[in-house]
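All protein chains but one are shown at their positions in the complex.
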Amino acid sequence: MISPIRIAVLGASGYTGADLVRLALTHPNIEIAALSANAKAGQTMASVWPHFAYVPLPMLTRADEIDWGSIDVVFGCLPHAASAALLSEVIGPRIIDLSADFRLREAATYAEWYDGAHAAPALLDHAVYGLTEFARAALPTARIVACPGCYPTAVLLGLLPLVEARAIGAERITINALSGVSGAGRSLKEANLFTEVAEAVHPYAIGRHRHMPEIEQELSQRAGQAVTVSFTPHLVPMNRGELVTMVVETNCDVAELHGILEHRYAAEPFVHVLAPGVAPATRMVRGSNHAVVNVFADRVPGRAIVIAAIDNLVKGSSGQAIQNMNAMLGLPETTGLQAAALFP
Amino acid sequence: MISPIRIAVLGASGYTGADLVRLALTHPNIEIAALSANAKAGQTMASVWPHFAYVPLPMLTRADEIDWGSIDVVFGCLPHAASAALLSEVIGPRIIDLSADFRLREAATYAEWYDGAHAAPALLDHAVYGLTEFARAALPTARIVACPGCYPTAVLLGLLPLVEARAIGAERITINALSGVSGAGRSLKEANLFTEVAEAVHPYAIGRHRHMPEIEQELSQRAGQAVTVSFTPHLVPMNRGELVTMVVETNCDVAELHGILEHRYAAEPFVHVLAPGVAPATRMVRGSNHAVVNVFADRVPGRAIVIAAIDNLVKGSSGQAIQNMNAMLGLPETTGLQAAALFP
Amino acid sequence: MISPIRIAVLGASGYTGADLVRLALTHPNIEIAALSANAKAGQTMASVWPHFAYVPLPMLTRADEIDWGSIDVVFGCLPHAASAALLSEVIGPRIIDLSADFRLREAATYAEWYDGAHAAPALLDHAVYGLTEFARAALPTARIVACPGCYPTAVLLGLLPLVEARAIGAERITINALSGVSGAGRSLKEANLFTEVAEAVHPYAIGRHRHMPEIEQELSQRAGQAVTVSFTPHLVPMNRGELVTMVVETNCDVAELHGILEHRYAAEPFVHVLAPGVAPATRMVRGSNHAVVNVFADRVPGRAIVIAAIDNLVKGSSGQAIQNMNAMLGLPETTGLQAAALFP
Partner (left out) sequence: MISPIRIAVLGASGYTGADLVRLALTHPNIEIAALSANAKAGQTMASVWPHFAYVPLPMLTRADEIDWGSIDVVFGCLPHAASAALLSEVIGPRIIDLSADFRLREAATYAEWYDGAHAAPALLDHAVYGLTEFARAALPTARIVACPGCYPTAVLLGLLPLVEARAIGAERITINALSGVSGAGRSLKEANLFTEVAEAVHPYAIGRHRHMPEIEQELSQRAGQAVTVSFTPHLVPMNRGELVTMVVETNCDVAELHGILEHRYAAEPFVHVLAPGVAPATRMVRGSNHAVVNVFADRVPGRAIVIAAIDNLVKGSSGQAIQNMNAMLGLPETTGLQAAALFP
């Protein structure tokens, strides 16, 4: 065994922070060295999280109390803006950021979509966009890895191979997305109360969700031309899970498209192209780092329907972060991430 | 008060049948005269339905035991094929059918999508497609009213005014639909068990759902040209509710589209165009006959997003059936349907 | 028709206030004259509530802006303490309070359980404890009606007839209670977020819930001796509904107990004793003012299990409040409350 990787989790009182800790607990090479949550500093994780009520973990501290010199890898699980501000002061450890701050390459685009100037624009050039399956070459030397947003992860896993193969059009990509409520975080908003969400469904951020520029940036780069997507996310009464249904223009038949996906992901441990006709479902991947993808014929000539599902907190966030750490440090990518999906 | 309208509900052991009975119980002009369910004939509604455990109702009988001469209106809540076979023998009462059997005008289209020849093709010419807001003129003299499917109801309420106004293109209409589980009926399928559906979401009948030809038939007729839609339904872990998100091509700006919808529905008691920017949600209409509609700008030039929500069992089924009966018999359309939505 | 009853709802931004408005909308004799919510004064109900997004209603005001002289009945839907403080200044209208402030007869008991002195102890003598089925005689002349808590409503409907008949022991009554999340109100607490509650269950306020003294007060009065109960409430992932399972000591067999309940409730429109062996369930009463009750033999000799279910927001709160108003003003008790339960 290699010597333990000492990690710090910044923002351990949020859902992505907690899920990162959950996964780290059974990762054979990780030692959880520090957990920060400024507003809850001094509290135990046991008092903040039901599922850690009986788990020995370091006390929550303020981020500025962490001795960076003792840390190998920092996981940033903070809200955007706060993340860049803090991480710009972290010298020494490798950084894996789960916020939106290092995903967009252009500071101007960031400023437009995230309501303000970027806190650390100089760092943008040092960041690798960490959709692991498409970022491997760059990870071992990356100083900062920007983990993709949950929606972009699902969308890109479904579309990137098809875009790269020029098998689908760069225009008129229509994405409909469904997310569990954990995607909204643990902050106190009336809209996230059980009674507002249960036994109901609704769209939100219609036509203006912050994950749109990120999706377009990555698709455009691979397509070699500008891609613009229609994107409508919906909130579904479930804790975890994300499913994207994407109608695309294509001259290929569905078997060709399926073949492209299957070929691209044949060796991937976490991305699974389902047998023809099998519909992706969030229950296939709940609680796991797996993603499922498939493509279907549409009755409308010249169209196909690509569908992908992930657990938004795992492959869409904390699991992919650990997968990136594994790749960054030369561990097998599946280390600590082998749990099967939880069903029912 | 007019003398009571004596109704028979065929298929009272299914969810649409039960919801029709629920609404009929507080309709001031309805007398529930007969309830049929061949497989459960001889049982009480109290033994078949939890919410009728304490409600006095006629015993379930076989349909062939009903004295049609004593019935004013028959509500058909049977599965397709069984419905047409039975209703073709009903002489006397007015017929309001909630199955798919009289929705499609062409028997050939029916045969293609519903796995077999139509059981009573001669009756198709006597049927009125009962999307009430667009069918009023024909209802008073209709012998058979075919209540629209739940998805077509939501889709058409959102799109018909825009199609009629030539404000949106007839091509490239992309519909994403979300439905509660009651849409799948009360039949015993593993796929509908709580444990298979809860805390999860998945698409089904991708690109081949039976409501597609019905949607296209009605859109094409109003558009004056063939319309083909991409349609992907998803199962959401909630009992009731349906929401459709429709990306359309348009040369109009969103204010114009909103104005068209608002103008069309200004006098409608059950269809509500929300204020600009307010997202339709199933929780707005749960348990009620109301529908909510709105339209949003897309970032992609030349596109807009139309969204509509209904309760699939009420406006999408039994409520609209009663609304049709009211219109057919000259009662105010809102009679017995005035309950506000149930939230939370 | 009698002239409209002009009502004011204080606290119309909470769930009980909203459900009172929902029911008032279809009450044939009610005119909604004023709606208050101090923190949201100036906002529309449409902006505060999804299901009123399209319903014309008075603007929210501050309570002190209401002209009491124009109001016939005030419904208090405020938190405890705030309610008594405000209602003590209401002169003129009849008062129906849904808070805890006028339920306990002793100001000292109130102070002990509700963290502070009662704001208007002089009014306690003017209050009638409004469990309608047991309070009818006093309602027509009551100045203030204190609507029972949701748990006490379910518990008392199950136990009072048995206690009055001396059919069960006054000791060792063990109550286990299950509630939907709306019972926790619409306030912003992490504990009520969807993600904290869904796909989970837990007890709370174990052995110290504020409804205990209220239950004991009413049981003791009818029993003619002190009654102390064990009471453990649990939060269940559903919006509405409440079910209490009560193990009691008895020398009677279950048929006798069933007979006592049946006899007592034979003429009641809203309380239903189920057939022997049929288990009460919240789905039997969802969204309605109905209550279901039954009693079961226990294998332990000398014990029986009494079970009752209600919708916590209707019979457990706003529905019972309107039932009380009906009784107070001489209307048929069922006026405006006849909707059947919503299932599924």
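Note that the chains are named A, B and C in the order they appear, and that numbering of residues resets to 1 at the start of each chain.
To be clear about the criterion, a residue touches a chain if its C-beta (ideal position, glycine included) is under 8 Å from a C-beta of that chain, and two chains touch if they have at least 3 such contacts.
Small disclaimer: the values here were computed from a predicted structure and weren't measured.
Enquirer: Using the definition of touch stated at the top, determine which of A:199, A:218, A:242 or A:333 touches the missing chain.
Expert: Hidden-chain contact among the options goes to A:199.
Enquirer: Given that one chain is not shown, which residue among B:166, B:189 or B:208 touches it?
Expert: Considering the complete complex, B:189 is the one touching the chain left out.
Enquirer: With respect to the chain omitted from the figure, which of B:15, B:129 or B:231 is a touching residue?
Expert: The single option touching the absent chain is B:15.
Enquirer: Have a look at C:80, C:186, C:258 or C:283 and name the one touching the chain we're not showing.
Expert: Of these options, the touching residue for the absent chain is C:283.
Enquirer: In the whole complex, what residues of chain A lie against the chain that is missing from view?
Expert: Contacting residues on chain A, toward the hidden partner: 15, 18, 22, 25-26, 46, 49-55, 181-182, 198-199, 239-240, 272, 274-275, 278, 281, 283-287, 290, 292, 338-344.
Enquirer: Given the full complex, what residues of chain B touch the hidden partner chain?
Expert: Where chain B meets the chain not shown: residues 15, 50, 181-182, 186, 188-190, 192-199, 237-239.
Enquirer: Can you list where chain C touches the absent chain?
Expert: Within chain C, the residues that touch the unshown chain are 172, 174, 176, 178, 195-196, 198-204, 206-208, 212, 228-230, 232, 234, 236-241, 243, 245, 247, 279-283, 286, 296-300, 303, 305, 307, 309, 344.
In this section, only the chains that are shown with their structure count from here on.
Enquirer: Need the central chain here, defined by C-alpha centroid distance to the all-chain C-alpha centroid.
Expert: The chain sitting closest to the overall C-alpha centre is B.
Enquirer: How big is the gap, in whole Å, between where the Cα atoms of chain B centre and where those of chain C centre?
Expert: 35
Enquirer: Hunt down the residues of chain A that sit against at least two other chains at once, touch-wise.
Expert: Those would be 195-196, 198-199, 237-239.
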